[in-house]
Every structure is written in C-alpha cells, then in structure tokens.
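A single protein chain has been omitted; all remaining protein chains appear in their positions.
We call the chains A, B and C, going by the order they appear; numbering starts again at 1 in every chain.
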Amino acid sequence: MTTPLRVAVLGAKGRIGAEAARSVEAAPGLELVAALDREDTLESLTEAGAQVAVDLTHPDAVLGNLEYCIAHGIHAVVGTTGWTDERLASVRGWLAASPSTGVLIAPNFSIGAVLTMRFAQQAARFFESAEVIELHHNNKADAPSGTATRTAQLIAEARAEAALPPQDDPTTHGLPGARGADVDGVPVHSVRLRGLLAHQEVLFGGTGETLTIRHDSLHHSSFMPGILLGVRSVADAPGLTFGLENFLFAGE
Amino acid sequence: MTTPLRVAVLGAKGRIGAEAARSVEAAPGLELVAALDREDTLESLTEAGAQVAVDLTHPDAVLGNLEYCIAHGIHAVVGTTGWTDERLASVRGWLAASPSTGVLIAPNFSIGAVLTMRFAQQAARFFESAEVIELHHNNKADAPSGTATRTAQLIAEARAEAALPPQDDPTTHGLPGARGADVDGVPVHSVRLRGLLAHQEVLFGGTGETLTIRHDSLHHSSFMPGILLGVRSVADAPGLTFGLENFLFAGE
Amino acid sequence: MTTPLRVAVLGAKGRIGAEAARSVEAAPGLELVAALDREDTLESLTEAGAQVAVDLTHPDAVLGNLEYCIAHGIHAVVGTTGWTDERLASVRGWLAASPSTGVLIAPNFSIGAVLTMRFAQQAARFFESAEVIELHHNNKADAPSGTATRTAQLIAEARAEAALPPQDDPTTHGLPGARGADVDGVPVHSVRLRGLLAHQEVLFGGTGETLTIRHDSLHHSSFMPGILLGVRSVADAPGLTFGLENFLFAGE
Partner (left out) sequence: MTTPLRVAVLGAKGRIGAEAARSVEAAPGLELVAALDREDTLESLTEAGAQVAVDLTHPDAVLGNLEYCIAHGIHAVVGTTGWTDERLASVRGWLAASPSTGVLIAPNFSIGAVLTMRFAQQAARFFESAEVIELHHNNKADAPSGTATRTAQLIAEARAEAALPPQDDPTTHGLPGARGADVDGVPVHSVRLRGLLAHQEVLFGGTGETLTIRHDSLHHSSFMPGILLGVRSVADAPGLTFGLENFLFAGE
C-alpha cells in the first residue's frame, strides 16, 4: 500500500475551497492534513507535514502563501487569479532557490474548458469562419469572459500561423453590437441569462459544414477533477507550470 | 373528385420562384397554369384562368402585379418584400373595390420561423431573461436579421404587457459589442459563418432553468409548405391578410 | 397593504421541501407559518392558521395530508407523485364535501417543462417528423423520463388529430435500440450523463427546416416559481386542478 499524499487546502472556507477540501478527503491516495482560512498561520502547513498545498485564496494572499510553501519545499496547486508577468517572475525566482519544488498555476481547472480551448486551437486552421459565444448567469460583471477572450486569441493565433485571410464581416447595415466584440478578428458574443452557470460554444464554418465545440459547466464542482489531477502531478513537475493543459496532455 | 385550383407563379425564373412552380406542380389539388417571368405580360394570368397568383418577384414589380390581380379577382400570395404602410394602403384600396378577393402578404413563409416567433411571444412573460442569437451564412448584409429583430420586438412587447422589469445588464467592464445589439431591451447577437444558411435561437432564463427555441432553415425549400398553405387558404380569406400566422392558427 | 397569505410546507426537511420553505419565506405577499416534517402532526396546520399547504412528501403520506387539509378548508399545492385514477377519485370525493377548497396536483412544477410540452403539442401538426431526446444525470432509474413519455404522447395525439400519417422508420439494417423507444409512434432517446441534471429536446422536421424546443433544468430550484404560482392561484380555483398549465395559461 502506498502512503497517501499529504495535502493542505488554503482558503478552505470559501465555496470552492470548501469543495476542494471535501474532494481531497474523498479522493483515494490523498489525505487532507490541513484546511486553512484567513486566520490560520502558514506554520500549520509545516506542522501538519503537508506535501502539496492547494491555494484557493485571494490575489492579496497568494504570493505570501507561495513564498512560504516554496521555501519549505511544499508543492503548490494554485487556482487563485490575478497573475501578471511580474508576479510570475517572483514565483520563478523563489523556485530557482528550491529546484525540486513544483508549482502549478492554472487560470481554469475545468478539464472541459481546457479541452475546448485546445480543440478550438487545433480546428481553427481548417475553417474559413470562427466565432465564439459564451453564456453565463446574469451576475457576471465582465463581457466577454476571460475564457472566451483567451479562446478567441488562440483561434486568431492559429489562423495567423496557417496564413488564413482575415474574416470579412459581410455586414453593410446593422445595429451596433450585433456582430459581437472583436477579439483579434474573431467575433465573441456574450449572453447573460438567469438560470445559467458558465457555458461556451466555439463555432467553425467551412464549405457546407460547421463544427461546434461546446462546454457546459453546470456546477462549480467541475473544477475538482482538474485540481486533483494537479495535486497528483505537481510533485513530478519541478519549477513553474502555467496551465492545466501541460498536465492533461503530458504523455502526448 | 374536386377540380384542382388553378395557380400561377410570378417570378418563376428566380431560385425561389422556380422552386415554387415545381412545388405547385407536385402538390395534390393544385394545377400550375402559368409560370411568368419579367418578359411575360400579366394578361397571361387571365388567359390561363389563374385563380391564385404567387408573387415572388421584386419590390418594383409587385404593386403593379397586385393591382392587376385584384382587378381581375385573382387571389394572391405574396413573398416579395419591401412593404411599407403606404404600399399596404394601396393594396387595401384596390381590395375595397374587389371585396371577395384575398391577398396574403407574409414576411416569412417558413412555418418553423413563424412558430418560433409565436412561441417566443408566449414564453416571454414567464422568464426573467431573454436573448436572441441568429446565425446566417457569411454573405448576409444586414445584422441582426429581420426575423431576429421582429422576434426581439415581440418579446419586448410581451414583457411590457406582463409588466416585467427591464433586463439589467450586469456588465461593468467589457468590450464594445460583446453584449449584442439592443432591440427594445432584448440583446440580439448575429453570427456569420460559412456553411450556414439561416438559423435562430431564442433563449429564455429563469430560476434554475432555461428554455431555448431554435429554428434551423437548411434549404430554401423551407418556404414551400407555407406558400402552399397560403395558396390553399387565401380564397377563403377576402381582404388583406398580413403574416402567415393568421392562416397557421386559424382554427384556434 | 394586503395581509400576506399564510402558507405551510409539508415535507420541509426534504431537499425540495426545504427549498420550497425558503422560497415561501422570501416571496412577497406570502408568509411561512409552518414547516412540517414526518414527526409533526397535521394539527400544526390548523393551529398555525395555514391557508395553503404545499405537499412535497411521499405517495404514502399525501392522501392522509390532503384529506385533513380539505376537511379543514386548507387549499393545497401538491408536488408529490404516484397519482392513479383511483387516488384522484378520492381527492375529488373529499373536495365535493368542501366545494370552496382548491387543490392543484402537478406532475411537473417547472414552467420551462410545461411550456416545452405545450409548444410541442402546438407544433406537432405542422411537421412530418418528430422525435424526443431527454438527457439526465447518470443515476436516473427510468428511461425514458416521465416528462419525455408525456411529451411524446401529446405529440402523437396532436398528429392523430391532424390526421398526419405515421412516421415511417427508414431503417432497413441497424442495431437494436439505435432508433430509440417507441412511444405511440414517436421515437424517444434517453441519454444518461454524469454532470447533467434534467434536460429535454423536442425535434420537429419538415421540408428544408427543423424546429427544436429545448428545456434545461440546471438546478432543482427550477420548481420554485411554479410552486409559488400555484400557491398564489389555488385559492381562486376551487376543486381539483391537474397540471400547472391550467394556471399558466389561465387568461388565454
């Protein structure tokens, strides 16, 4: 029998953090040794003998948390947002001094969302037309969503690489906004609807056919499988890894 | 055995007109007695003994055609576009002088499109959120489509009638256009994609659920059942009828 | 200011019952005066002065509950399942002795589901083809779902009424099950997928076009607006009402 991996969750009283703590507890081969919230000290991590820390806190807290973890050789899986080149450089600096420690930072832990982006990227060069529709609950403050913007950028890059011509907009008379937001030449449409959670559709069109890749996130538990995959993989990936896709397609 | 109804098609060399002529020929109970194009004289209609004329010509020609038909007691089913209140008033004037003649003018002969609008109208008052996505081939010059604009207006009217509050847009930071065109407070999004023909999705959202009504027009033959229904019904509807829905739901 | 309506919830510790109790508490014009569970006596209803009781209990308990409510002039809104003609006859008998009391029994309180069935029924006679796909989480024991079966029956009835010919199955060689279950001549397909909740798609096809009506239930709170509508309407509908649609389209 293998000794279970000792895992801590930081931000364990938040909605996603609490779900992560429960998921770690329930996962075979993992042991939840600490569930920290704002008032807890980072020393609890070392006292508990944590091998991997899952950070689901706040942009204000995450850098301090990571500095401590890396200094103590605790691997980290980070879902907290707000990353800039400068902040990533700090993390890389700390990791240089602790070369066997691994940190995974991922803007999206949903496997379905990551696959959607990857497939969109792979399909883009084969189709004359590409547009993105993202649909979210009616409390979302940003439009388009970060995932949709990123997806459109990946499509635009793949089109450019394949030397596809730009998409001509045929509209000669229309209402402002009808053709969506322009993200690097790819139209992105944002629907806000009561009852929805987080959904995205990538549409490609060519001669006589269309290809649609749709991701539906129906519950915030959709992040859990990705977090658990990160927890299980991060110790074998020293240094900084950005994006869950690096672990998803590791063997390819 | 019933005598077949004698039908003429005007604009019979156009794509839709040619299809209409074939559909009339193939339809039980109908006989195609004349298929006119630009160079033909309207006298051919009376010479052929047409009882119903299907006009699929051009805004420049349709008024002359209708004046002739009505004057000779030939009922008409009209798919030609470009109607204004003034033009409709002319038709009503001619009909006043020929009270047993019927004219059906319809902006859309697709039964699926008409049902979509009707269901959207019926559903609107039950849902907090409503948006429209229309998707067309990438040669379409107007955005949103006329059908989508009309659908959004019908939804807005139904919401107002039910005293629903306006839809708040939650967006605080976004790209211009992301949230679509505003048609009477209902967001409308226009997708233009190679490979598509004409498609429309009406989305409603309420507590914990969504309702979607989607119409896909995959071939221009989708107008034929509506045209044939018009041909069969127009003689029993003296005066001007505007909109196929009046014949679709006649018995309700 | 109007006096709030005094509402009791029976089965208030179940998942749906608890949500219903919260919804009643939050709803303007309603007051939650009792939240009963198995161990509570029905006398609490009269003691609390309940005017309307919402029954979300169990087929074993509901008849007793209704007998008591009706005898005491308490209107009832019932989401509990398991109704047979015999059981409904009992309820009608009790109501005969209490003619001003109203009881609403509804197999489905989701407004989206009820609208889907109604629109399917209205659309059916216009299309040559009709099929139903229902998609649920992978713990559902019955296939097809009750709602899908009912929807298919309504479509079959509407087709028969319009004298549409039966749908020919073109399959000459195939695998067993590929073409779904046969419900009165309408194929019904049942998808079971982890991550889903309750979803249904009704597909109609005619010349060159299709019409799709899709209902997505993403959270069990989707029953709440229908329950609240029932609570607000039942006092004005003495006797037994079966099906939420009777209250939804009351004014039409």
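The definition used in the following text is that contacts are C-beta pairs under 8 Å (C-beta built on N, C-alpha and C of every residue); 3 or more make two chains touch, one makes a residue touch a chain.
Quick caveat, the model's predicted, so the values are computed rather than measured.
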Touching the hidden chain, out of C:79, C:102, C:206 or C:226, is C:206
Which listed residue, A:129, A:190 or A:217, touches the chain dropped from view?
A:217
So one chain is hidden, and I want to know which residue out of A:123, A:175 or A:235 touches that hidden chain in the complete assembly.
A:123
Need a quick check: the contact residues on subunit A for the chain that isn't drawn.
110-113, 115-116, 119, 122-123, 126-127, 204, 206-225, 248
Identify the residues of subunit B touching the omitted chain, counting contacts across the whole complex.
195-197, 216, 218-219, 222
Residues in subunit C touching the chain absent from view
127-129, 131, 133, 135, 138-144, 167-183, 187-196, 203-210
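Here, only the chains that are shown with their structure count from here on.
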Given that subunit A and subunit C are copies of one sequence and touch, is their interface built from the same residue numbers on both sides (over half shared) or different ones?
same
Relative to subunit C, largest Cα-centroid distance belongs to chain A
Just by CA atoms, which chain is the most central one?
C
Go ahead and name the chain pair joined by the largest number of contacting C-beta pairs.
A-B
Could you tell me the distance, in whole angstrom, between the mean C-alpha positions of subunit A and subunit B?
46
What's the distance between the Cα centroids of subunit B and subunit C, rounded to whole Å?
35
Chain centre separation (subunit A, subunit C; CA means) in Å
39
Find every residue in subunit A that makes contact with two or more other chains and list them.
195-196
